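Note that one protein chain of the assembly has been removed; the remaining protein chains are unaltered in position.
What follows is chain A.
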Amino acid sequence: MMFRKVLIAEDLGWNTRNIEEEVKRLGAQEVVVTEYCDDAYIKFLRALNDEDPFDLLISDLSFKEDHRTQKLKSGDELISAVRKYQKNLNIIVFSMEERLQRIRFLFEELKINAYVFKSRQSINHLSAALDAITNNKPYISHQVAKALEKRHSLDIEDYDFILLKKLSSGLSNKEVSDYFKEHDISPNGISSIEKRINRLRIQFKANNAVHLISNAKDLGLI
């Protein structure tokens, strides 16, 4: 079984029970639950020392601060600490953090395997995440999936901008294509331009080309 020994770092009792049940249902033999990052880190080091390391870490990101002073104050810090010792440890972050940049950082820098967003469907997402990891695939809840989308930028490309301008000045697709060829702008085939226009129509919530131009004008883009 893939996840024989699981470490959970989460400071809320109820949640933990749900997670615990879920991983056990999927076959985990040993589940260690900690409510503090420091505790989790010690358990992790101990297991490593005993040559019986964990297969999976499920951790939240934010922990309530209380009377106990913690060296590791957040899930990020815990993950970053354990990653140094065990590169092949599977890590699932279970959190309500929805800042895409922070999530992206977890994947890119701390090499987490899955991100489960806390929501009504989170238990389902957790199973999906475990499935994905078994199949060597990353997992991310759909609410924050944008964090891993390739193109982060929302900027409208210059190509699209020029295209809209030309259309608004009355050029047909054929004329735009000629204009692009003349000015070494590519893609400049009529079918590529039509594809682009369709994409823009979706982006601008337009039903047709006229509506597209009208929307772009109303927003003051062109």
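We take it that contacts are C-beta pairs under 8 Å (C-beta built on N, C-alpha and C of every residue); 3 or more make two chains touch, one makes a residue touch a chain; residues count from 1.
Assume contacts and distances are computed from a predicted model.
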Ask   = Of the options "histidine kinase", "Divalent metal cation transporter", "PBP superfamily domain-containing protein" or "Cell division protein FtsW, lipid II flippase", which is the UniProt protein name for the chain that has been left out of view?
value = "histidine kinase"
Key: From A:K24, A:R83, A:K118 or A:K165, residue that would touch the chain that is not displayed   = A:K118
Request  = Tell me which residue among A:E98, A:D178 or A:E194 touches the hidden chain in the full complex.
outcome  = A:E98
Query = Touching the missing chain, which residues of chain A?
reply = 12, 14-15, 18, 62-64, 96, 98-102, 104-105, 118-120, 122-123, 146-147, 152-156, 161, 203-205, 215, 218-221
